[in-house]
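Here's the structure, in structure tokens; my notes come after.
Shown here: the complex without one of its protein chains, the others still in place.
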Amino acid sequence: MSVGVDLTTYVAGLKLKHPVMNSSGILGSTPEHVERLFKYGVSAVVSKTMTKGFRVGHEPPIIIALEGEGLLNSVGLANPGISGIPPIVRKAKELNIPVIVSVGGSEVQEFIDVASVAEESGADAVELNLSCPHTKGYGIDIGSDPNNVYEVVKAVSSTIKIPVLAKLGLSDNVVKSAGKALEGGAKALTLINTVKSVAIDVFSCKPVFKNVYGGLSGTPIHPIAVRVVYDVYKELKPEIVGVGGVSDWKTAAEMILAGSSAVQIGTAFILKDSRKLVHDIVEGLKEWLIKLGLKNICEAIGLTHKA
Amino acid sequence: MSVGVDLTTYVAGLKLKHPVMNSSGILGSTPEHVERLFKYGVSAVVSKTMTKGFRVGHEPPIIIALEGEGLLNSVGLANPGISGIPPIVRKAKELNIPVIVSVGGSEVQEFIDVASVAEESGADAVELNLSCPHTKGYGIDIGSDPNNVYEVVKAVSSTIKIPVLAKLGLSDNVVKSAGKALEGGAKALTLINTVKSVAIDVFSCKPVFKNVYGGLSGTPIHPIAVRVVYDVYKELKPEIVGVGGVSDWKTAAEMILAGSSAVQIGTAFILKDSRKLVHDIVEGLKEWLIKLGLKNICEAIGLTHKA
Amino acid sequence: MSKVFEDVDVAVGKCSHITHSLNHRASINTSSERFHNYLLKPAEVVSNKRLSEGLWRVEMRPISRECLNDVKPLQFFMVWIPSSDEIPLSVSDLTEDTISFIYKVRGLGTKALSALRPGSFVGLKGPLGNGFEVSYVRPSSKALIVAGGSGIAPVPYLIKKLAVANVQADVVWGVKSDAELFNLREVLPDLDVRVFTATEDCSAGYCGLASQLAVELLNEYVYSVLIAIGPKPILRSLCSVRLSGGLEFYVALEAVVKCGLGACGSCVLEPTDKLLCVDGPVFRCGDIKEHLMKGGN
Partner (left out) sequence: MSKVFEDVDVAVGKCSHITHSLNHRASINTSSERFHNYLLKPAEVVSNKRLSEGLWRVEMRPISRECLNDVKPLQFFMVWIPSSDEIPLSVSDLTEDTISFIYKVRGLGTKALSALRPGSFVGLKGPLGNGFEVSYVRPSSKALIVAGGSGIAPVPYLIKKLAVANVQADVVWGVKSDAELFNLREVLPDLDVRVFTATEDCSAGYCGLASQLAVELLNEYVYSVLIAIGPKPILRSLCSVRLSGGLEFYVALEAVVKCGLGACGSCVLEPTDKLLCVDGPVFRCGDIKEHLMKGGN
């Protein structure tokens, strides 16, 4: 039935056989994780955000589910550090799947150092995490200031040759930050990260996370993420990877119509059957394109702005 | 069982027999609406946001439900204008229930004019809507700039004598805006409004709202709202009315622990059985206080910060 | 006039189990069911045809069939016509996988709807409101349905459901002029139903108002229930009819429905605090008398 429909898409110069990747932070810290993500059927593997040194992250609880099909996480950027990058990239190469290394840092030099290791290891691209909402100094603090965004993206883009994606979160200035990221040399934008939130247990009267803050993800943030993608695409027409509450072909299609060239999935891999999810989305997108009378997914990217 | 537990709470000098009000925009435009809200069991009635002139609002669709127990609305501040205020206040007086008139405007003078009518009509307080996310020039555009917030609140507070509440929405500067509102004379803060979002229909490829943007409310925004209440309380310890995804006693309790002296409910009145909701929350809160060994709700306000 | 209403009230009092059931109907079973009804569900237009002057019929196939379960007669959907409007329309008919609406072209929304070709997509929010619970009508009895103008829209599905409950229906359909009429059997091929038409300009059928013809039928035949759908004046005058015996009077009202969810208050039935979109559109006469007695359309 879906013969002749082409889901091939392009992001930051990478050719992807379909638009569905994992989002950073869902596994992605070890070669075994990469293998598992590969089995989930993603078109590219995105690593956990890597910082220069090993980070143990926050103490558990690190993730809780919330009513409304959401997750709240306060993982605290636990990651193996740069020494973890080469084994991941090697495994991806072995599996013949594009790999994007997510890069974190608390200052410009750290971003450069980690991104350089990614490049040396053979990563296909890096995604700069400028938007983690629950790790002080490592995320949204940077991303909500357009000038910081420019500085980091510019510094990394001028140091490495592989494509740079900038991952931004919800902020008043997100469209401005997006513009600055592109100006700084980002080939594509990943939108959005989790949204800063708090959960309190009403019996112990304590915040659930020791660190108090968590990042909200999944279905609850989907309409917010679509809004950010819509606004950034409308203003700047860049290549966008849409993230936030993608959990089926419909939510993926919505992201694509709003302006995404590809999508990433985090929460749905946890709350749904991760082994079927990508397959179901890919098949659903094919049938959808047929229903719309389109031959390939590229025609659907940003279509809402054109109609 | 719940004998001896006291739910009386105080907001901006108003004494409320329990902490549950409706939020602005759920009915509240006519005396009949007030009567209905009264039957829902709220401790105070909050009017629909009133502007100086009558506003027809956006064309339908104006509200849709979204996966994750949320609503998206783009009502566009439809309201009868200032002539609608006296009948509402009169009806509330007749029913012997405190009434807070929500005041909207696109410039300082409009806020002053509407608030003055509310005062003259006998309203118990006004709530300045500085945070509507889907009506250009009427909301979040004002509220995300702390200086604008100060200007509007100050102007209204110096003109009228009844207490002024400032309703703020999610923005990078919400804590700063909160501080400015208090500085400007607000007696309490209402936090938060809906969150700017977009929904796209994947078959017609069109945004669901003609106006594109809608405000997300209900369960999806609850952890975000709790975060804002938590942050503002932590920084400023003001009186707060917590709004956003309150749908049962637990979500109400979470708001209270985070720092709310009262809560407002919008979406849950629509998605749940509106005639039972307040009663169930009030009873649930009583049992909860007993379980915690507290005698009155005031002891629970902001408790998470104290423990 | 209030006396008449009181009589109706008394008649109602006799069937207190029905009154109770009605109140019960007012609350949708579960909030998750309600929630599902409130989602915007895509549907594809299958056909869209003119039936008579001003009246059209559109048939749609929802992408997912779920929203077609448990639809009661006189419930409605908010029909979203992308880029133009969202309007309330009563369910006119249901099949396994399609839903039909009969509508009168009035303004922008209905005009845009009439312009949709097969293959177009719309969005459906519903079923909304309280429908008419046919199971509360005494089996083997007869129902009189009185429709004014486009009030005919929900009648086919209502008759169908009454027939399933073993209640036979007579229909009075009143219009201004015969150009508005179409053959009800076109949309109702299989049903055994008597249709009495009335035109105000005497161009066809009974010469006069639907309500007048209805009163004549009420005097002639025995009905257990009367259901009137249409402009407020028709409903008002029928609710004032004074009859002995156990006849139950129901009316299906219209109002400005903007959200359909009980939020915006546009559909409030002044001077009551009832909301048409969640408490209606069907009411027992006695429950809505203050509203009917208040003039206007």
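Of note:
Residue numbering begins at 1 within each chain, and the chains themselves are lettered A, B and C in the order written.
The rule is simple: a contact is a pair of C-beta atoms (placed from the backbone, for glycine too) under 8 Å apart; a residue touches a chain by one contact, two chains touch by 3 or more.
Keep in mind that this is a model prediction, so the values were computed, not measured.
Here the chain not displayed is in touch, across the complete complex, with A. For the chain left out of this panel, the touching residue among A:D6, A:E151, A:E183 or A:D201 is A:D201. Residue-wise, the contact with the chain that is not shown comes from A:I62, picked out of A:V20, A:V42 or A:I62.
One of A:V108, A:I270 or A:I290 touches the chain omitted from the figure, and that residue is A:I270. Although one chain is not displayed, chain A still touches it through residues 25-30, 32-33, 35-36, 39, 48, 57, 59-67, 69, 71, 73, 75, 78, 199, 201-204, 206, 208, 210, 269-275.
Methods note: only the chains that are shown with their structure count from here on.
Contact with both chain A and chain B is made by no chain of the assembly.
Think of the whole protein's Cα atoms as having one middle point; the chain whose own Cα middle lies nearest to it is B.
With centres set at the average Cα position, the gap from chain A to chain B is 34 Å. Taking each chain's centre as the mean of its C-alpha atoms, chain B lies 36 Å from chain C.
The mean-CA centres of chain A and chain C are about 50 angstrom from one another, to the nearest whole unit. The set of chain C residues touching two or more other chains is empty.
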